[in-house]
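Of the protein chains in this complex, one is absent; all others appear in place.
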Amino acid sequence: MIRELLSRWPVIKQIQTGADGTGPESWSERTRHLVPKNHGAEVARSICPYCGVGCGQLIFHKDNKLVSIEGDPESPISRGRLCPKGSATYQLHTHEGRLKKVKYRRPYGTRWEEVDLDTAMQMIADRVWDTRERTFVEKNDKGEPVMHTAAMAHLGGATLDNEENYLIKKLFAGGLGMSCISNQARI
Amino acid sequence: MSTWPSESQKQRQPTATSEARLHELRSQAERKGRVEHVGVHPEGAPFPRASVETGYYGIPLLKQPPWTWEIPLYFAVGGAAGAAAVIAALADWIADDDKLAQDARWIAVGGAALSSVLLISDLGRPKRFLGMLRVFKLQSPMSVGAWTLTAFGSAAGAATFAKLLRSRYDWLPIRIVGEISQGMAALLGLPLHNYTGVLIGASAVPVWNKNVKTLPVHFGMSGLQAGVSVLELMGNENAALNWLGILASAFESWEGFNIESDSNRVLTPLKRGRSGFLTRAGGVLSGPTPLLLRLAAVFSKNSDSLRKLAACCGIAGSVLTRYAWMSAGRASTKDWRLPLEVEDKRPQEKPLPARMVEAVREPRRA
Amino acid sequence: MSTFIHAMNAPTENPDIHSSHTTGFFTDSTLCIGCKACEVACKEWNDVPEDGLNLSGYSYDNTGSLSFSTWRHVKFVEGEIKPGDGGNSGNHLSWEFSSDVCKHCEVAGCLEACPTGALVRTEFGSVFLQPDVCNGCGYCTVNCPFGVVQRNEDDGRAFKCTFCTDRQKVGLEPACATACPTKSIMFGNLEELREHAQSRLSDLHGKGMKDAQIYDPKDTSVKGLHAFFLVRGDPRMYNLPPKPEVPIVYQKDAWRSAVIGSGAFLLAALIAFTGSRHSSRSQRKVSARRSRA
Partner (left out) sequence: MPGLGTSFGRGGATTAQTDLARADAILIMGSSMAENHPVGFQWVMEARERGATLIHVDPRFTRTSAMADIWVPLRPGSDIIFLGALINYVLTNNRWFDEYVRHYTNATFLLRQDFKDTEDLGGVFSGWDEEKRQYDPTSWLYEESPEKETRGATGTAPTAGGHGQRGGEASKSNIFIKDESMQDPRCVFQVLKRHFARYTPEMVEEYCGVAQDVFLKAAEAFTNASGPEKTAAICYAVGWTQHSKGPQIIRSAAILQMLLGNIGRPGGGILALRGHASIQGSTDIPTLYDILPGYLPMPFFDVGTYTWDKYLEKHTAQTGIWASYESYIVSLLRAYYGDNAKKENDWGFDWLPRVTGDHSQLGYWLQMEDGKMDGLFVIGQNPVVGAPNGRLQRIALSKLKWLVVRDMVETETASFWYDSPEVRRGELDPKSIATEVFLMPAAGQAEKSGMFTNTQRLLQFHNKAVDPPGDARSDTWFIYHLGRLLKDKAARNRSARNEPMNALQWNYPTEGPTAEPKIDEIDWEINGFTWTDRKLIKSYKELKSDGSTACGCWIYAGFHPEPTLNKANQREPKDYLGHGWGFAWPNDSRVIYNRASAAPDGKPWSEKKKLVWWDEQKKTWTGLDRPDFDLRKSPDHPGDLRNGKGVDALPGDAPFILHSDGVAWLFVNSGLKDGPLPAHYEPLESIISNPLYPDHGTNPAAQTKQRPDNPYAKQPNDPRFPYVLSTYRLTEHHTAGGMSRTLPHLAELQPELFCEISPELAGELGIINGEWVTITTPRGIVSAHALVTSRVRPVTIGGRKIHTVGIPYHWGWKGMAQGDVANDLLAISEEPNVRIMETKALVCNLTRGHRFPDGAGALEQFQREIQRVA
């Protein structure tokens, strides 16, 4: 054991080889076997969530945990490169400020309360249905079909997936008859 | 996050004068369609630009020496300990002054121990000091110093321990070990007492490497002065100590004179500001003051108290000097002009608002 | 893609240091758009902490300098703005960006100074600070002529650019070079990069950018950089020192001084103690007499 300890002592190696202590003789075991942190991780191929350029991203993950996110070198648009925002995508998902629970503020409340997800969904559904029941217009004075409610609105979409937007428009406009639907995109 | 708005923000409230001037400019703009005279020449102009004259916004290139109070104190303690080991051997072998030799041994071993404590305090954990012995690098003064200190500590310790044993069992092997380790301690005491001058002299800090030729002698003499002075305060009256003190303080006086007479701007931190004050104070306390007192002691009847006074000055001077150099090192790295070799035109320049400067130079710790 | 994934999982080996394996960064500031992707990519990959939320007022640079918590740093140099001329015109400097990084010097001050062997030369010719070895002595800090390496006072250890040695071990480019949108940061074989830099320089000169130059001080004791730069205008505007020296060049003088000092001390002590022998003996006699009395 002592021999092993001694053989790992760089000074011994220095004496043996006459090395000056700046080279491999001073490499630690960790250095010798250094591997990138995404070594052996799985890769999901993704697209950057920030601007409209649409850079390719490789998302490395292990055991349902993100490991790192970097540019996808195969992307014909980005060729593996990312801007500062795209480079921060890992932190976007993992930073401390991430919301993980539903927060609820009751009318005239002065603080957030925690509500479980299912309750919150039920509550939202109740609010939506109540508003729709009260404000839905089937026909105008002339008896022409209007079939809408303009008392509730939706905003957002440009950072969402097409599938999400599709369902939003389908449910909110096609089903609920909400006419006030808008997002960041204007033009 | 700080509260909003902060105190400094509130201070920037516009005054009646500035409002009046604004009003004047506005009405002029309205009347004539243009503002003819520039309102005021803004403070801090020209606007921050990176240029040869201003460097990169005056942000220092070099990093400040990171060491806290322990390291300069170590410089002083280690220097004294090294010098003491040499004195111990010579007092034992040549002068046959047992008390002096014994006191000096204790200083050597105590100094070595204190040095380790100081270094570990700077590093944070005892284990980290072991890292110093992971490799031996001749090209690194820090490595040389760490090995020297370790070997010195062992030798001085062995010598002291042997002497202690000898007072009970005066066996030959103990005597041999004692004498050899005393010799080793003296031999290692020589580099230990002045290698710290090499340590900082051979660095990228301009004010240090500018003085590389004298720093080791300077630090050595400072260490010698401290060693001698401590011994004297312990009641040793050996005249040799006074003469060694005279040598050290004479050199320190010469060093001080040298620095004062050199107008090279790299040396500015040794003359101006906090570091300049420390340098001068340290210089006076370790140079001319003890020199005069010691010379007086040679001829005076009251030599004992004169020497004790000189010793006190010497110790204070030695410690102060090390702090002075550390402080000068910091000031020197803050001067962005030095590594960029840009001329100093400081008088014409107005500093940027303090807030902005600090923001860049001293980023808040994460 | 498959080769890329393969590289991710390739076994690692430690070939010895060969100059043919030496890799480098060539940072071409005429291609830099100042986006700071390199800063972020570096921090994300290496998990480097945020280092302050202060607005500097120095153009768009709120980072200031390299530090223990900044291993890539984009500099913003504002020059003369003229309508009609963009920054790509050869006439004058307008707004220059340049991404700074540890220079991985051919002869590295920090490397030579490190007493623990924490700083080592890797098989890629880079200077690597082994965080598991560093004991935080701080000596590298005062030995870097470029002010790169710095001690983290909270952690106690020093940190600097690793040249993404972990990534290089499996054939990946460093994070900054991978991210750089305009390939202002080029990574590759050092010799090839140097050749490329020369041809790039003559191209730029041909386009009228007479002020373009390569910063790679080979004629000082640093003997060249493994991370070198192409900048327009005086390198000093980018905080690049004209004559960086490795502090080991001062050691000869320093040790000579130490030897002289030690010699003088020893000699003086010998003389003084030899001289004091008699006086001390007589003194001892006096004190012995006193005690008897």
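Letters A, B and C mark the chains as written, and numbering starts fresh at 1 in each.
In this text, a contact is a pair of C-beta atoms (placed from the backbone, for glycine too) under 8 Å apart; a residue touches a chain by one contact, two chains touch by 3 or more.
Every value quoted in this text rests on a predicted model; they were computed, and no experiment measured them.
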| item | value |
| --- | --- |
| Selected from C:G138, C:G156 or C:P181 as touching the chain missing from the view | C:P181 |
| Where the missing chain touches chain C, by residue | 1, 31, 33-37, 39-40, 43-44, 49-55, 57, 59-60, 62-63, 78, 80-81, 83-89, 94-97, 181-183 |
| Sites on chain A contacted by the missing partner chain, in the whole complex | 42, 44-57, 59-61, 64-66, 69, 72, 74-79, 81-89, 91-93, 95, 97-112, 115-117, 120-125, 127-129, 131, 134-136, 138, 140, 144-187 |
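Convention: only the chains that are shown with their structure count from here on.
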| item | value |
| --- | --- |
| Graph class of chain-chain contacts, one of line, ring, star, complete, other | complete |
| Chain closest to the middle, measuring from C-alpha centroids that were averaged per chain | C |
| Pair of chains whose C-beta contact count is the highest in the structure | B-C |
| Chain A and chain B, separation of their C-alpha mean positions in angstrom | 52 |
| Euclidean distance of C-alpha centroids - chain B vs chain C, Å | 25 |
| Residues of chain C touching at least two other chains | 112, 114, 117-118, 133 |
| Where chain B touches two or more other chains, by residue | 134-135, 137, 139-140, 143 |
| Of all residues in chain B, those that touch chain C in their complex | 48-52, 55-57, 59-67, 83, 86-87, 90-91, 94-97, 122-125, 128-129, 131-132, 134-135, 137, 139-143, 145-146, 190-191, 193-195, 197-205, 208-209, 212-217, 220-221, 224, 237-241, 243-244, 247, 329, 333, 336, 339-342, 352-353, 356, 358-361, 363-366 |
| Chain C - residues contacting chain B, complex | 49-59, 61-62, 64-65, 67, 69, 75-79, 109, 112-118, 133-139, 141-151, 153-154, 156, 234, 236-239, 241-245, 247-248, 250-251, 253-258, 260-262, 264-266, 268-277, 279-281, 283 |
| Chain A residues within the chain C interface of the complex | 10, 21-28, 30-41, 43, 60, 68-74, 78, 80-88, 90-91 |
